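With one protein chain removed, the remaining protein chains of the complex are shown where they sit.
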Amino acid sequence: MKKLLQACRTFNKERDWDQFHTAENLAKSISIEAGELLECFQWSSDYDREALLEELGDVTIYCVMLADLLSVDLEENGLAKLAKAAQKYPVEKARGKSTKYDKL
Amino acid sequence: MKKLLQACRTFNKERDWDQFHTAENLAKSISIEAGELLECFQWSSDYDREALLEELGDVTIYCVMLADLLSVDLEENGLAKLAKAAQKYPVEKARGKSTKYDKL
Amino acid sequence: MKKLLQACRTFNKERDWDQFHTAENLAKSISIEAGELLECFQWSSDYDREALLEELGDVTIYCVMLADLLSVDLEENGLAKLAKAAQKYPVEKARGKSTKYDKL
Partner (left out) sequence: MKKLLQACRTFNKERDWDQFHTAENLAKSISIEAGELLECFQWSSDYDREALLEELGDVTIYCVMLADLLSVDLEENGLAKLAKAAQKYPVEKARGKSTKYDKL
(Lines give C-alpha, C1' and ligand atoms only; values in the text may rest on other atoms or scores of the structure.)
Protein backbone atom coordinates (compact mmCIF):
# COMPACT_ATOMS: atom_id res chain seq x y z
CA MET A 1 0.00 0.00 0.00
CA LYS A 2 2.98 2.32 -0.44
CA LYS A 3 1.39 4.22 -3.32
CA LEU A 4 -1.92 4.77 -1.48
CA LEU A 5 -0.10 5.67 1.73
CA GLN A 6 1.95 8.26 -0.12
CA ALA A 7 -1.12 9.60 -1.91
CA CYS A 8 -3.01 9.95 1.40
CA ARG A 9 -0.10 11.82 2.97
CA THR A 10 0.09 14.25 0.06
CA PHE A 11 -3.70 14.68 -0.02
CA ASN A 12 -3.82 15.59 3.66
CA LYS A 13 -0.72 17.74 3.67
CA GLU A 14 -2.01 19.84 0.79
CA ARG A 15 -5.27 20.43 2.64
CA ASP A 16 -3.73 20.78 6.11
CA TRP A 17 -6.10 18.05 7.29
CA ASP A 18 -3.76 16.01 9.47
CA GLN A 19 -4.90 18.21 12.36
CA PHE A 20 -8.32 16.46 12.23
CA HIS A 21 -6.93 12.95 12.04
CA THR A 22 -6.63 11.79 15.60
CA ALA A 23 -6.88 8.03 16.14
CA GLU A 24 -10.37 8.51 17.56
CA ASN A 25 -11.61 10.62 14.64
CA LEU A 26 -10.25 8.06 12.17
CA ALA A 27 -11.94 5.23 14.08
CA LYS A 28 -15.23 7.14 13.93
CA SER A 29 -14.65 7.75 10.22
CA ILE A 30 -14.06 4.05 9.55
CA SER A 31 -17.35 3.25 11.31
CA ILE A 32 -19.24 5.96 9.43
CA GLU A 33 -17.92 4.80 6.05
CA ALA A 34 -18.58 1.16 6.95
CA GLY A 35 -22.20 2.21 7.55
CA GLU A 36 -22.32 3.73 4.07
CA LEU A 37 -20.84 0.54 2.64
CA LEU A 38 -23.55 -1.45 4.41
CA GLU A 39 -26.18 0.88 3.00
CA CYS A 40 -25.47 -0.64 -0.43
CA PHE A 41 -27.23 -3.73 0.96
CA GLN A 42 -29.90 -2.11 3.14
CA TRP A 43 -32.94 -3.65 1.47
CA SER A 44 -31.42 -6.30 -0.75
CA SER A 45 -28.43 -8.51 -1.41
CA ASP A 46 -28.13 -6.87 -4.82
CA TYR A 47 -25.87 -3.89 -5.03
CA ASP A 48 -24.68 -1.04 -7.19
CA ARG A 49 -21.09 -2.03 -7.97
CA GLU A 50 -19.83 1.52 -8.48
CA ALA A 51 -21.30 2.75 -5.20
CA LEU A 52 -19.92 -0.27 -3.36
CA LEU A 53 -16.41 0.27 -4.72
CA GLU A 54 -16.50 3.93 -3.71
CA GLU A 55 -17.51 3.11 -0.14
CA LEU A 56 -14.89 0.36 0.05
CA GLY A 57 -12.39 2.96 -1.13
CA ASP A 58 -13.38 5.30 1.70
CA VAL A 59 -12.98 2.60 4.35
CA THR A 60 -9.61 1.65 2.87
CA ILE A 61 -8.37 5.25 2.86
CA TYR A 62 -9.20 5.77 6.53
CA CYS A 63 -7.60 2.42 7.42
CA VAL A 64 -4.42 3.52 5.65
CA MET A 65 -4.45 6.83 7.54
CA LEU A 66 -5.01 5.13 10.90
CA ALA A 67 -2.18 2.64 10.27
CA ASP A 68 0.06 5.56 9.31
CA LEU A 69 -0.82 7.42 12.51
CA LEU A 70 -0.04 4.27 14.50
CA SER A 71 3.21 3.79 12.55
CA VAL A 72 2.38 0.30 11.40
CA ASP A 73 2.24 -1.21 7.94
CA LEU A 74 -1.41 -1.97 7.15
CA GLU A 75 -0.58 -5.21 5.35
CA GLU A 76 1.84 -6.49 8.00
CA ASN A 77 -0.73 -5.67 10.69
CA GLY A 78 -3.38 -7.62 8.79
CA LEU A 79 -1.03 -10.59 8.41
CA ALA A 80 -0.37 -10.57 12.15
CA LYS A 81 -4.10 -10.62 12.89
CA LEU A 82 -4.75 -13.38 10.37
CA ALA A 83 -2.05 -15.49 12.06
CA LYS A 84 -3.92 -15.08 15.37
CA ALA A 85 -7.20 -16.01 13.70
CA ALA A 86 -5.54 -19.12 12.27
CA GLN A 87 -4.61 -20.20 15.80
CA LYS A 88 -8.07 -19.44 17.14
CA TYR A 89 -9.79 -21.36 14.37
CA PRO A 90 -7.75 -24.49 13.65
CA VAL A 91 -8.52 -25.97 10.24
CA GLU A 92 -9.75 -29.29 11.57
CA LYS A 93 -12.29 -27.68 13.91
CA ALA A 94 -13.39 -24.74 11.80
CA ARG A 95 -13.77 -26.45 8.46
CA GLY A 96 -17.10 -25.52 6.83
CA LYS A 97 -18.61 -24.05 9.99
CA SER A 98 -19.62 -20.45 10.48
CA THR A 99 -20.92 -20.98 14.01
CA LYS A 100 -17.71 -20.25 15.88
CA TYR A 101 -16.60 -17.73 13.35
CA ASP A 102 -18.75 -14.95 14.77
CA LYS A 103 -15.84 -13.29 16.48
CA LEU A 104 -12.88 -12.70 14.24
CA MET B 1 -1.47 -6.22 -0.43
CA LYS B 2 -0.46 -9.29 -2.47
CA LYS B 3 0.84 -11.14 0.59
CA LEU B 4 -2.27 -10.47 2.68
CA LEU B 5 -4.55 -11.28 -0.24
CA GLN B 6 -2.78 -14.60 -0.75
CA ALA B 7 -2.86 -15.35 2.99
CA CYS B 8 -6.62 -14.62 3.13
CA ARG B 9 -7.27 -16.92 0.19
CA THR B 10 -5.33 -19.76 1.77
CA PHE B 11 -6.95 -19.16 5.18
CA ASN B 12 -10.45 -19.37 3.72
CA LYS B 13 -9.73 -22.25 1.37
CA GLU B 14 -8.33 -24.39 4.20
CA ARG B 15 -11.46 -23.75 6.26
CA ASP B 16 -13.92 -23.92 3.36
CA TRP B 17 -15.21 -20.52 4.41
CA ASP B 18 -15.58 -18.84 1.02
CA GLN B 19 -19.16 -20.13 1.02
CA PHE B 20 -20.00 -17.59 3.77
CA HIS B 21 -18.31 -14.67 2.08
CA THR B 22 -20.96 -13.06 -0.05
CA ALA B 23 -20.52 -9.34 -0.70
CA GLU B 24 -23.34 -8.60 1.74
CA ASN B 25 -21.88 -10.76 4.53
CA LEU B 26 -18.49 -9.11 4.08
CA ALA B 27 -20.08 -5.66 4.18
CA LYS B 28 -21.83 -6.62 7.43
CA SER B 29 -18.54 -7.96 8.76
CA ILE B 30 -16.70 -4.71 7.96
CA SER B 31 -19.39 -2.78 9.86
CA ILE B 32 -19.26 -5.15 12.82
CA GLU B 33 -15.48 -4.97 13.07
CA ALA B 34 -15.56 -1.19 12.61
CA GLY B 35 -17.85 -1.10 15.65
CA GLU B 36 -15.30 -3.09 17.63
CA LEU B 37 -12.59 -0.69 16.49
CA LEU B 38 -14.71 2.22 17.68
CA GLU B 39 -15.21 0.47 21.01
CA CYS B 40 -11.53 1.17 21.75
CA PHE B 41 -12.63 4.81 22.10
CA GLN B 42 -16.07 4.34 23.69
CA TRP B 43 -15.47 6.36 26.83
CA SER B 44 -12.20 8.09 26.13
CA SER B 45 -9.77 9.28 23.46
CA ASP B 46 -7.12 7.08 25.07
CA TYR B 47 -6.82 3.59 23.71
CA ASP B 48 -5.22 0.21 24.16
CA ARG B 49 -2.77 0.06 21.24
CA GLU B 50 -2.77 -3.74 20.97
CA ALA B 51 -6.57 -3.96 20.91
CA LEU B 52 -6.78 -1.16 18.36
CA LEU B 53 -4.28 -2.85 16.04
CA GLU B 54 -6.19 -6.13 16.25
CA GLU B 55 -9.47 -4.50 15.32
CA LEU B 56 -7.82 -2.56 12.50
CA GLY B 57 -6.45 -5.88 11.31
CA ASP B 58 -9.95 -7.38 11.23
CA VAL B 59 -11.36 -4.48 9.21
CA THR B 60 -8.40 -4.74 6.81
CA ILE B 61 -8.85 -8.48 6.34
CA TYR B 62 -12.53 -8.15 5.42
CA CYS B 63 -11.73 -5.26 3.07
CA VAL B 64 -9.16 -7.45 1.32
CA MET B 65 -11.71 -10.26 1.02
CA LEU B 66 -14.39 -7.95 -0.37
CA ALA B 67 -12.00 -6.45 -2.93
CA ASP B 68 -11.02 -9.98 -3.95
CA LEU B 69 -14.67 -10.97 -4.37
CA LEU B 70 -15.23 -7.88 -6.50
CA SER B 71 -12.06 -8.63 -8.50
CA VAL B 72 -10.47 -5.26 -7.80
CA ASP B 73 -7.11 -4.36 -6.33
CA LEU B 74 -7.73 -2.78 -2.90
CA GLU B 75 -4.95 -0.25 -3.31
CA GLU B 76 -5.91 0.76 -6.86
CA ASN B 77 -9.52 1.12 -5.76
CA GLY B 78 -8.45 3.36 -2.88
CA LEU B 79 -6.35 5.48 -5.23
CA ALA B 80 -9.33 5.91 -7.57
CA LYS B 81 -11.50 7.09 -4.68
CA LEU B 82 -8.83 9.46 -3.40
CA ALA B 83 -8.63 11.01 -6.87
CA LYS B 84 -12.39 11.66 -6.73
CA ALA B 85 -12.06 13.17 -3.25
CA ALA B 86 -9.28 15.43 -4.54
CA GLN B 87 -11.65 16.79 -7.17
CA LYS B 88 -14.49 17.20 -4.66
CA TYR B 89 -12.27 19.03 -2.18
CA PRO B 90 -9.95 21.33 -4.16
CA VAL B 91 -6.93 22.38 -2.14
CA GLU B 92 -7.70 26.10 -2.22
CA LYS B 93 -11.21 25.62 -0.86
CA ALA B 94 -10.62 22.79 1.57
CA ARG B 95 -7.41 23.95 3.20
CA GLY B 96 -7.64 23.72 6.98
CA LYS B 97 -11.41 23.24 7.05
CA SER B 98 -13.23 20.18 8.30
CA THR B 99 -16.70 21.64 7.69
CA LYS B 100 -17.21 20.38 4.18
CA TYR B 101 -15.20 17.27 4.78
CA ASP B 102 -18.07 15.42 6.43
CA LYS B 103 -18.79 13.36 3.38
CA LEU B 104 -15.78 11.61 1.97
CA MET C 1 -44.03 4.11 22.68
CA LYS C 2 -47.64 3.21 21.75
CA LYS C 3 -48.12 6.34 19.64
CA LEU C 4 -44.88 5.89 17.71
CA LEU C 5 -45.52 2.17 17.28
CA GLN C 6 -48.96 2.90 15.86
CA ALA C 7 -47.59 5.65 13.62
CA CYS C 8 -44.88 3.31 12.27
CA ARG C 9 -47.45 0.61 11.52
CA THR C 10 -49.65 3.04 9.62
CA PHE C 11 -46.67 4.55 7.78
CA ASN C 12 -45.50 1.15 6.56
CA LYS C 13 -48.95 -0.20 5.78
CA GLU C 14 -49.79 2.82 3.61
CA ARG C 15 -46.57 2.33 1.65
CA ASP C 16 -46.67 -1.48 1.60
CA TRP C 17 -43.17 -1.47 3.07
CA ASP C 18 -43.52 -4.25 5.65
CA GLN C 19 -42.30 -6.62 2.92
CA PHE C 20 -38.81 -5.07 3.23
CA HIS C 21 -38.69 -5.18 7.01
CA THR C 22 -37.13 -8.51 7.87
CA ALA C 23 -35.26 -8.64 11.18
CA GLU C 24 -31.97 -8.63 9.28
CA ASN C 25 -32.86 -5.61 7.13
CA LEU C 26 -33.96 -3.70 10.22
CA ALA C 27 -30.72 -4.60 12.01
CA LYS C 28 -28.75 -3.32 9.01
CA SER C 29 -30.88 -0.18 9.01
CA ILE C 30 -30.20 0.48 12.70
CA SER C 31 -26.46 0.17 12.03
CA ILE C 32 -26.64 2.45 8.99
CA GLU C 33 -28.59 5.12 10.86
CA ALA C 34 -26.28 4.80 13.88
CA GLY C 35 -23.42 5.58 11.48
CA GLU C 36 -25.23 8.73 10.34
CA LEU C 37 -25.78 9.67 13.99
CA LEU C 38 -22.07 9.23 14.62
CA GLU C 39 -21.31 11.39 11.60
CA CYS C 40 -22.61 14.39 13.59
CA PHE C 41 -19.41 13.98 15.64
CA GLN C 42 -16.96 12.92 12.91
CA TRP C 43 -14.46 15.73 13.33
CA SER C 44 -15.55 17.37 16.54
CA SER C 45 -17.47 16.97 19.79
CA ASP C 46 -19.65 19.88 18.72
CA TYR C 47 -22.77 18.99 16.85
CA ASP C 48 -25.71 20.31 14.89
CA ARG C 49 -28.63 19.71 17.24
CA GLU C 50 -31.26 19.45 14.49
CA ALA C 51 -29.24 16.91 12.50
CA LEU C 52 -28.53 14.91 15.63
CA LEU C 53 -32.21 14.76 16.60
CA GLU C 54 -33.15 13.60 13.11
CA GLU C 55 -30.64 10.77 13.15
CA LEU C 56 -31.69 9.77 16.66
CA GLY C 57 -35.25 9.72 15.33
CA ASP C 58 -34.24 7.34 12.54
CA VAL C 59 -32.52 4.94 14.94
CA THR C 60 -35.56 5.07 17.23
CA ILE C 61 -38.00 4.36 14.40
CA TYR C 62 -36.10 1.25 13.26
CA CYS C 63 -35.81 0.04 16.87
CA VAL C 64 -39.59 0.37 17.24
CA MET C 65 -40.11 -1.59 14.00
CA LEU C 66 -37.71 -4.34 15.05
CA ALA C 67 -39.35 -4.68 18.47
CA ASP C 68 -42.73 -4.87 16.74
CA LEU C 69 -41.48 -7.60 14.40
CA LEU C 70 -40.17 -9.53 17.40
CA SER C 71 -43.46 -8.96 19.26
CA VAL C 72 -41.84 -7.34 22.27
CA ASP C 73 -42.46 -3.99 23.92
CA LEU C 74 -39.41 -1.79 23.30
CA GLU C 75 -39.54 -0.23 26.75
CA GLU C 76 -40.05 -3.52 28.61
CA ASN C 77 -37.19 -5.07 26.63
CA GLY C 78 -34.94 -2.15 27.58
CA LEU C 79 -35.91 -2.51 31.24
CA ALA C 80 -35.04 -6.21 31.14
CA LYS C 81 -31.60 -5.45 29.69
CA LEU C 82 -30.98 -2.69 32.21
CA ALA C 83 -31.77 -5.15 35.02
CA LYS C 84 -29.10 -7.50 33.63
CA ALA C 85 -26.60 -4.64 33.39
CA ALA C 86 -27.35 -3.75 37.02
CA GLN C 87 -26.36 -7.27 38.03
CA LYS C 88 -23.24 -7.23 35.89
CA TYR C 89 -22.11 -3.87 37.25
CA PRO C 90 -22.89 -3.81 40.97
CA VAL C 91 -22.97 -0.27 42.36
CA GLU C 92 -20.12 -0.79 44.82
CA LYS C 93 -17.73 -2.08 42.15
CA ALA C 94 -18.76 0.09 39.22
CA ARG C 95 -19.05 3.46 40.95
CA GLY C 96 -17.23 6.17 38.98
CA LYS C 97 -15.32 3.72 36.76
CA SER C 98 -15.68 3.42 33.02
CA THR C 99 -13.01 0.73 32.71
CA LYS C 100 -15.26 -2.30 33.07
CA TYR C 101 -18.15 -0.57 31.41
CA ASP C 102 -16.89 -1.24 27.90
CA LYS C 103 -19.33 -4.02 27.31
CA LEU C 104 -22.89 -3.14 28.12
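When the chains are written out, they are named A, B and C in that same order, and each has its own residue count from 1.
Operating definition for what follows: a residue touches a chain if its C-beta (ideal position, glycine included) is under 8 Å from a C-beta of that chain, and two chains touch if they have at least 3 such contacts.
The structure displayed is predicted, hence computed values, not measured ones.
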item: Given B:Ala34, B:Leu52 or B:Leu82, the one touching the chain that is not displayed; value: B:Ala34
item: Residues of chain B (touch criterion as defined above) contacting the omitted chain; value: 20, 25, 28-29, 31-32, 34-36, 38-39, 41-43
item: Missing-chain contacts mapped onto chain C; value: 1, 3-4, 7-8, 11, 14-17, 19-20, 22-24, 27-31, 33-35, 37-38, 40-41, 45, 47, 49, 52-54, 56-64, 66-67, 70, 72, 74-75, 77-82, 84-86, 89, 91, 94-96, 98, 101, 104
item: Residues of chain A (touch criterion as defined above) contacting the omitted chain; value: 28, 31, 35, 38-39, 42-44, 98, 101-102
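What we mean here is this: only the chains that are shown with their structure count from here on.
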item: Chain pair with the greatest number of C-beta contact pairs; value: A-B
item: Mean-CA-position distance for chain C and chain A (Å); value: 25
item: Where chain C touches two or more other chains, by residue; value: 28, 31, 35, 38-39, 42-43
